[in-house]
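Below is the structure I would like to discuss, written out as structure tokens.
The complex appears here minus one protein chain, its other protein chains still in place.
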Amino acid sequence: MNRTGTAYATWRDGWRRFTARKYFWPAVLACGLAFSIAADRYDFVDLYVQLIVIYVGINIILTVSLNLINGYMGEFSVGHAGFMAVGAYTASLITVHVLPQSVAAVGFPVAVLAGGLAAALIGFLVAIPSFKTRGDYLAIVTLAFGMIVKSILENIDAVGGPRGLLGMEKLTTLPWVFFWTALSVWVIRNLVYSNYGRGVLSVREDEIAADLMSVNTRQVKIIAFVVSSFFAGIAGGLFAHALQFINPRMFDIIKSTDVLIMVYLGGIASLAGSIIGAVIYTLLLEILRPLGIWRMVFMPLLLVVLMIYRPRGIMGLRETKLFEPLGDLVTERLWRKTKKEASDAAP
Amino acid sequence: MTASDLLLTVSGLCVSYEGIEALHGVSFEVAKGEIVTLIGANGAGKSSILRAVSGLVPYAGAVVYTGKDLKNLPADRIVAAGIAHVPEGRGIFGNLTVGENLKLAAWQRRDKSAVARDLDRVFDLFPRLRERTKQLGGMLSGGEQQMLAVGRALMSDAELLLLDEPSMGLSPVLVREIFKIISEINREGKTVLLVEQNAHLALQIARRAYVLETGRIVLSGTGRELAGNPRIREAYLGG
Amino acid sequence: SKDDASQIKIGLIAELTGDIPAVGASCKNAAEMAVAEVNAAGGIQLGDKKFKIKLIIEDNAGKADQSASAAQKLITQNKVVAIVGPNASRYALPAAEIAESGKVALITPWSTAPKATLDSRTNASKKYVFRACFIDPFQGGVVAKFTLDNLKFRKAAVLYDVASEYNKGIAEIFKTVFEQNGGKIVAFETYTTNDKDFSSQLTKIRQAAPEIIFLPNYYSEVPLQIQQAKRLGIAAPFIGADAWGSEELLKLCGSDCEGYYFSTHYAADAAGEATRKFIADYRSRYSATPDDVAALTYDSFGLLKQALATAGKNDRQAVRDALARIPRYDGVTGTMQFREGSGDPVKSAVILKIRDGKFTWFADAKP
Amino acid sequence: MPLLEISGLTHYFAGLCAVSDFHLAVAPQELVGIIGPNGAGKTTVFNLITGVYRPSEGSIRLDGRELTGQSPHAITRLGIARTFQNIRLFKDLTVLDNVRIAHYGEAAYSPVEALLHIGRFRAEEKRITVSALDLLAVFKLDFVAHEKARSLPYGLQRKLEIARALATRPRLLLLDEPAAGMNPNEILQLMEFIGWIRRTFSVTILLIEHQMRLVMGICERLVVLDFGATIAAGLPAAVRSDPKVLEAYLGEEAAP
Partner (left out) sequence: MAYFFQQLLNALQLGSIYALIALGYTMVYGILTMINFAHGDLFMVGAFFCFLLAVYLKLSFVPTLLLSMLGVACLGVIIERLAYKPLRTAPRVSAIITALGVGLFLENFTLALSPYPKHIPPLLTNVTWTVGAVSISSLQVLVIVLSLGLMLILDFVVWRTKAGMAMRAISWDKTIVPLMGVSVNKIISLTFAIGTGLGGAAGVLYSLAYPVIDPYMGIMVGWKAFICAVVGGIGNVRGAMIGGFILGAVEILVAAFFPSTYRDFVAFTLLLGLLILRPYGILGRPQPQKV
């Protein structure tokens, strides 16, 4: 009696906790949005801090979206900056040349969205070689793609060539960054915990077996690449309007490796990991500034030591419960409960 | 069985994977010239024992081979000491040809003519391998791979062979063939520690046997005794 | 705090790591030297008190975003009175945007892209952004006219880095001016930053048989280009721009560059007293000859020093206003004149000739 | 009409003829065994049926529909599922996800609904999860539903593979050496289990196995392959005394 009573109580508590979570995320999001709007409007946060927070947000978007390909799908894409460039240039061209200056601020979300869509279209094209090619061969495809994007941009004088594109207003504000960051995390989390997301995982685990278990691997790859590049494009649009200046060199292989480092630092196949990775990396770069040249000696050492002690990154393959869907959590909890009862009942 | 006959002594062996203990203090011994078999259900820990002996997993407890403590010895030194291990799942190098797989197993041997002799012997035992000398290991069928794995163990010229389910996935003729070959090798003086699911045949050729259940040895005796034990008949021989 | 009151804080953003570390290193060296000189003399007289300068150095890692955040940090966290750097236009641009909106004067020593000091939307001059160097269109024109008028060559080839705004900018101006004045560009070839092999482009140039080859590229690349060209049997002479102007070029080039001309900011041998002293001090301090970045950085600090002195107070707006009002400044890189409302100095270029393994003055090119 | 009809199936690997002129018709609800020496080409036949390899020649029909040339997932969706000779689970995923993935083909919501968790998403997810848990319960695997597949003991991994295959709702189930690595007692249990699956899920089964006890005990018909060619076919009793089979596969001592 007593035992079932406790078990029931834990179950009930658990259930309450989960239902309470129904309000947790909306509350967090509402507060975050309110705070970011207030900070933007009344400037009670140092502009430097604001700028860093903007970078953190953009890096979270980049990291989470690359994690979809490199962590969840298990590929090794090294051309993420290319998608970012497509988004950045598309969005900037729209705000600078298409939209009249008076409506640029209003049109900003549309421009960013257009940047994301343009990148997604390119992502679709890059997905096609991935049908036949895997692993390092696909890495070269993405690498070549990144180089091609950079080279094209360098050669179009209409977008400034190597001199870059300017004329954007500083439209990337805290509220917008907050909005897009939250959206990207939410959407990618939704994808991961869906049928298609499980398809993505199965491609990583064993593509042949996945195919034989009815997973349309081509469809899965297209979805993963499109979603990932869409958000990389969004990040590009935000980046361009935060710096008010872009040039092709910003989106070279070094940018791609930065994102890679954030992904693997935080941990593969983990949204929480991506967020942690992006935050830590961006902040460390700023905090360690006083070290001067030695900052760039120290950071890689830190990375190496971390990888040795946590080879899968800080969160590798683990996720905070906060991101898992309620339904799964409830079944899992019920299951643990029965298992515990069974073992309690055993002599 | 005198102490000088003892080849391998395992005592208090404990193995854990990711913090979960799979073997809880296993002790047994193998004497020179014996075939000793370990039987047990899936997941009982048979393979873990072999892995510990050949130094593939860390363990607590002691493994002594011809008076020498094997603990802390890297796996390749254990091979040099005279223990060959045919691992579960065969462990064929798929990108090496059949011939290279066999030659690699003779890595530590210097006597070229003896190696050539052993190679011939392996080909005599498994003519199929001779036909496929140049084929990549990865392209062999399951049975062919199994032959290659046993062949490799012979190439190392070890005194003690650890065989992990050598009959898995083989056709009935080959199963009998493999067991015949094991007896033959044994008659030629090699000692064999055999892990088998085919308990019928294993108990037939084994001098002694141990029964393993969830990481503990629960029964031991001669092959014949255990084959006659009703409990064993029911649990492992299918009535 | 007390510190703040007794010090003038100046920020420096330099490319210490990233793609052009040599530029960052020279910039940092010259800045430290300039500040040390001021402080050794007791500081700058503001009103009735002497203030020492505190230099805050930030590495931008050769990244645009870090240039912006470094600028923002210097403005809001370190509360500097003015900023020097970054050097390359691609890093100076985002930092300049921040300085402009933060209302802090920024002097970029070395960014020659016209856009750096202009408002990107209106193309009017930025209010808070200045530079110590002349701009690409001026220099490209100088070299083109010199080639046509003094050297009397009519057929030229160009080899430049297409991925770098500086090289491309000058190359294009050169082409326009050269063709406008009756010359002919027979080959206009490119490569990408970090390339070390130019054989394909040079073979093409050889095919086009130019009378002279213009290399608006950095001193670290020029020797490779000239040596490879000679190996391919190209006999035409070469001509360059200010990025040649480091004595490293002489070391790297050996005798291969003998007799060639290039345009730059100043001529060490024809220089006045101040310049010679600067070079000597720099040499004794760092046992290296200052390159153009070092000289321009030093001049940027000179400008700031003068502005502070005329402003008479440790105040951002006052410093900016004083800077904007400096009519003329005699720096180590020559005389600069600022036109009303523009951050770009008017200064003359010089043409140097490499003779006996030394840079020697050849001609002045007035704007 | 036979459920599965294979005719003239031939396959070469770089000159090596792994399967030659293979014919087989399987009626609905039948349980047919394929046996033969190692390397005879049995697994290759499975790979050809499921679309892993494209046959060099021949045709494979399911319910009269041609399968050759279709992609594996399309074939699976038409109703053929399999297990693997070397277990191929999604090792780093949970047991539940292993089974849910096999529902991929039947989830009736679009990617957009998945991205935004709207529309049919919730209902479908619930249905799939419940269906997967039900299946696991039927297989008595529900108590490990949230464990990683890699942590299961071998026997349970085999079982999970079968469960995962059944989750695709096949009409034809291909089992490749399900008894490998099991002791005689476990084989007896497996025999019962296969019979039970066949009844419960009313599937047709094609089975590759080397354990004669299992093959003779449950197969209704046998096909014997050797060097890619069919050397005997028919009722188990007849096949087991066929001299060619005795020589190539069972060995002389097995003669009755």
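As written, the chains take the letters A, B, C and D, and residue 1 is the first residue of each chain.
As a convention for this text, contacts are C-beta pairs under 8 Å (C-beta built on N, C-alpha and C of every residue); 3 or more make two chains touch, one makes a residue touch a chain.
Quick caveat: nothing in here was measured; it's all calculated off a predicted structure.
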| item | value |
| --- | --- |
| Residue of A:27, A:106 or A:148 in touch with the missing chain, whole complex considered | A:148 |
| Touch criterion as defined above, residue of B:5, B:21, B:76 or B:184 at the omitted chain | B:76 |
| Which residue of A:110, A:139, A:284 or A:314 touches the chain not shown here | A:139 |
| Residue touching the undisplayed chain, where the options are B:103, B:121 or B:176 | B:103 |
| Contact footprint on chain A, counting only the chain that is left out | 70, 76, 129, 132-133, 136-137, 139-141, 143-145, 147-148, 150-152, 154-155, 208, 253-254, 257, 260-261, 264-265, 268, 293-294, 296-297, 299-301, 303-304, 307-308, 311-312 |
| Chain C residues that touch the omitted chain in the full complex | 16-17, 19, 21-22, 24-25, 162, 189-192, 194, 196-197, 199-201, 203-204, 207, 220-221, 223-224, 227, 231-233, 248, 251-252, 288 |
| Hidden partner chain, residues of chain B it touches | 54-56, 74-76, 79-80, 84-85, 87, 91, 93-96, 100, 103-105, 107-108, 136, 138-139, 152, 156 |
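Throughout what follows, only the chains that are shown with their structure count from here on.
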| item | value |
| --- | --- |
| Approximate Å spacing (C-alpha centroids) for the pair chain A, chain D | 39 |
| Chain B and chain C, separation of their C-alpha mean positions in angstrom | 74 |
| Where chain C touches two or more other chains, by residue | none |
| Touching two or more other chains - residues of chain D | none |
| Chain contact topology (line, ring, star, complete or other) | line |
| Contact set on chain C toward chain A in their complex | 16-17, 19, 57-59, 61, 63-66, 68-70, 72-73, 75-77, 89-90, 93-94, 97, 101-102, 113, 115, 120-121, 162-165, 168-169, 192-193 |
| Of chain A, residues touching chain C in the complex | 46-48, 51-52, 55, 101, 150-151, 154-155, 161-164, 166-170, 239, 242-250, 285-286, 289, 292-293, 295-296 |
| Partner chain A, residues of chain D touching it in the complex | 50, 52, 71-73, 76-77, 81-82, 84, 88-93, 96-97, 100-107, 109, 111, 114-117, 121, 124-126, 128-129, 133, 142-143, 145-146, 164-165, 167-168 |
